[in-house]
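Shown next, in structure tokens, is the structure this report addresses.
One protein chain is absent from this view; the other protein chains keep their places.
Think of it as A and B in the order they're written, each chain with its own count starting at 1.
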Amino acid sequence: MIMGPLARALDDRLRLSPITRRALAKIFPDHWSFMLGEIALYSFIALILTGVYLTFFFDASSADRVYQGSYAPLDGATTSAAYASTVRLSWDVRAGLLIRQTHHWAALAFVAAIVLHLSRIYFTGAFRKPRELNWLIGVTMLALALANGFTGYSMPDDLLSGLGLRIITSVVESIPLVGTWLAALALGGEFPSDEMIPRIFITHVLLVPAILVALISLHLGILVRQKHSQFPGPGRTEHNVVGSRFWPGYTLRTLALFAWVLAVLFALGGLVQINPVWLYGPFAPAESSSPAQPDWYVAWGDGALRLFPPWEFRIGGYLVPAPFFPGVVLGGLSFVALYLWPFIERWCTRDRRPHQLLDRPRNHPVRVGIGVGALTFYVVLVVAAGDDILARLLRVPVYDLLALFRVLVLVLPIVTGVLAFLIARALCRGEAASLGELTRADLRRGARPAPRRPTGEDEPEVPVRHRPGERIELWPQGEVWRWRYRNEAGQLTLTNNRAVTSEEEAVETARLAYPGVDRVVVPGPPPPPARALRVALRRWGRATAAGSLLVAALLGRRRERRRRRDGEDEPPPPEQADAISGGGDPT
Amino acid sequence: MSGQTPSKSERAASRRIAVAFLVSAAGAVGFAVTYGLNGGTQWEGVCLAVAFAGLAVGLAVWSRRLVPVGGYVEEHEGFVPPPAEQAMTAAVFRAPESPTRRWGLLAALGFALTALGVAALFPLRSLLPWDRQRPTRSLKDTPWGPGIRLVDDQGRPLRPDDVPADTMVAVFPEGSIDVGDAPAFAVRLNPERFIRQPAGGHLGGLVVWSLLCTHAGCPVRLYLKGAGRVLCPCHQSSFDLLAGARPIAGPAARPLPGLPIEVGPDGFLRATGDFTAPPGAGFWSRP
Partner (left out) sequence: MRRPRAVTLPTPHPRRALAVGSVLVLAAGPVALAPAPTPTPTATTPAADRGTQLYLEQCASCHGPQGQGSQRGPSLIGVGPASVDFQLSTGRMPLSQEVPQATRRAPVFSADDISALVGHVASFGGGGPQIPRVAPGDVVSGRALFAANCAPCHGAGGSGAVLTNGWIAPPLYESTATQVAEAVRVGPGLMPAFPSQVLTDRQVNDLTSYVQRLRSERLDRGGNPIGRLGPLAEGLVGWVVVLALLVGAVRWLGRRAGE
């Protein structure tokens, strides 16, 4: 790799080139669903960039301030400094409104992308061993994203955010024993307190973002260390990753996505108005506005508050208020369920093996059913949070809608969950490649109770004897060695992502990636120009091939034995075919 | 895919990429000009969006047309280290000089760190105000009390005539307009229509209730005049004022607390005590 003088100077001091070479060669699977998390990442970067700009103009204080500026209905009015500075930012700071709106849209997109990413991880089983840790970090980041979204929504001290803050305070106060203390601890007194805005501000711009940045780094660090998972396919095994290299292909692609995310967010920020706080007016304890909703990502809590019946009871003379169940219990249970899901599923399926190959969702109808049911539940709650808007648009009494939603929130998740379960099972048992190709016969087969094969079991890796036409080809390239995998039946050629320094290493990595494939061709095509060194290398390579393959086979056998030990009652994959017989065959 | 000489399609792709980057540059210049002319949020947003969209399109076409997609494989080592590695790492911790072998000292260290951790919790107390009451106490108490006059949102004291029928007047304790749990509202109803007497009593149909919803504390300022109901905008609880402000629909479970009032010797309305119950949302030790 040709480097500039600066790069060389850095390399001389930090020995960066081996790390850089490996990093640039990292493989990213070519499937769109692996980029959902990147939308979240780039929305977060947009949030930080726009958010830093906003902090220069926002004044996080509840002190009185007279707004003077070009928004006439507030010109000369005394409001809190937080509100006045937000209106000033929106009306008197050039490009301020664009940045503020872009920031808010980025927040909506950030959480939406997290939800999509989480759904992809869930439905494909990417949370299974060894990736439980990243699942836990991801769920934590979702919770933090919700918290930061809500604090950001609350900061401008406008009427709508004040109502939201009062509701969340009421929810916290509803916790038995400690609720009032927790609320007072957070607000520094009774709502609305003067300490409220500064505390929310420091939480929003420092505490939570710092934790988020740390967790994102950890999330990505673990991702690089564990490498990507991938969907099953030709040439893809539990022991490799197939796709594009980070440099140059994926770098361009992901930068394109970054630019596109920014383009979409700025377009929204410029063209679609969001959170017009000047219209809402400053918060006052006795004022309210209608319709009153929070941002969509906390609206499920608001919907639950609306739908939960007016049930309160007393325990030993102490009150458990109505918001406790929809607010605290539901929110807590939701996140506990998310945190525990990998472990619940492992406990139910008794599947303790590591998985690098993802499930197709259809192969786990139960997981699909539960996931679709849960998503439906939260979607119904979000829609229920807009029951007053719906009632107005549809011109129906709001309490009729409320009654309808109370039924729907319980019934619809079961219906969609069962439906998703049956469809997944029909897809799994039938031959249809997608939803559109499902036939009635498939559906009928899916509805029949007897399972044709137990779910949760991966097919054992097909032994080499049954995989004709596959081979590994090695060849020297200058000073280094490359290898590639060829599957003539599937017309597939996959090149190793990086050059290695020796033939042994090439053989070893090839064996790691394709433990069952024993036909090794040394040197493989393309034929290198015959030079003295190359010829010598090739001869030397041929001579050592058999020996290195023998070593590799021994290593492989030991790994198999260990896997058998770890894999409990799992039947061991058939013993590898004799390595030497394949190794000596140059075709 | 890419040969020595660029193919026709490669040349076409290069042209498209270059055009996209030029459009991006034009968008950036446009943003600068719009900003300079104070052209408004919409143009600023469109220009920036064009600038980034140009970048995105250029890079995307570049990645798809000039760089091969896929075709590579990387080995995956698995994560169970060889037993020898595990044993060697474990041996490091079991070495004689390893601190993990001195259990007594470790216990003492743990004790010290625990004490430090507990001590570090104490400054959290400063997040609570020192000079005010316990939080539950302050939730129960409001600025209302005997002799406190009722004022409107401008701070003007109110006479009974200032609350005509068919309207709702927000009232506050004199001197405490901005206190969160103090807001109340006064309405004049026909006493003959009362199904249940208001908790705080009434003065010839003039009744005062807390403005805060008993569900989550939003101000119930949607007054449905003829129906004698108030509605909460946050979660659509509604309260029947003719039946003692009892909740009749929605998630609220308790009636609105009433405020007992009288006409003072100066002719202005004044409270004779606090609300009949703590206003707003419920909490654990609410009586």
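Basically, a residue touches a chain if its C-beta (ideal position, glycine included) is under 8 Å from a C-beta of that chain, and two chains touch if they have at least 3 such contacts.
Everything numeric here is computed off the predicted structure, so don't read it as measured data.
**Q** Check each of A:Thr55, A:Ser217, A:Gln273 or A:Thr501 against the chain that is not shown and name the one that touches it.
**A** Residue touching the chain left out of view: A:Gln273.
**Q** Which candidate, A:Gly51, A:Pro156, A:Gly373 or A:Gly386, sits in contact with the chain we can't see?
**A** That would be A:Gly386, which touches the missing chain.
**Q** What chain B residues would touch the chain not displayed?
**A** Touching the missing chain: residues 40-42, 45, 56, 60, 63-64, 68-71, 153, 161-164, 166-170, 219, 221-227, 229, 231, 233, 236, 238, 249.
**Q** Need a quick check: the contact residues on chain A for the chain that isn't drawn.
**A** Its contact residues with the unshown chain are 30-36, 38-39, 68-70, 72-77, 90-94, 97, 101, 104-105, 108-109, 112-113, 116, 153, 159-160, 253, 256-257, 260-261, 264, 268, 270-276, 278-281, 284, 286-297, 299, 382, 385-386, 388-389, 391-392, 395-399.
We adopt the following convention: only the chains that are shown with their structure count from here on.
**Q** Go ahead and note the Å separation of the Cα centroids belonging to chain A and chain B.
**A** Going by mean C-alpha positions, chain A sits 25 Å from chain B.
**Q** Quick check: in the complex, which residue numbers of chain B touch chain A?
**A** Result: residues 35, 38, 41-46, 48-53, 55-60, 62-64, 67-80, 83, 124, 127-129, 132, 135-136, 138-139, 153, 170, 172, 178-183, 211, 215-222, 233-237, 247, 249-254, 280-286 of chain B touch chain A.
**Q** Provide the residue numbers of chain A that touch chain B in the complex, in ascending order.
**A** 25-27, 30, 94-95, 97-98, 101-102, 130, 163, 166-167, 169-171, 173-177, 179-181, 183-186, 188-192, 226-227, 235, 238-245, 248-250, 252-253, 255-260, 262-264, 266-271, 284-292, 302, 305-312, 318-323, 326, 354, 356, 387-388, 398-399, 402, 484-485, 493-498, 509-510, 512-513, 559, 562, 566
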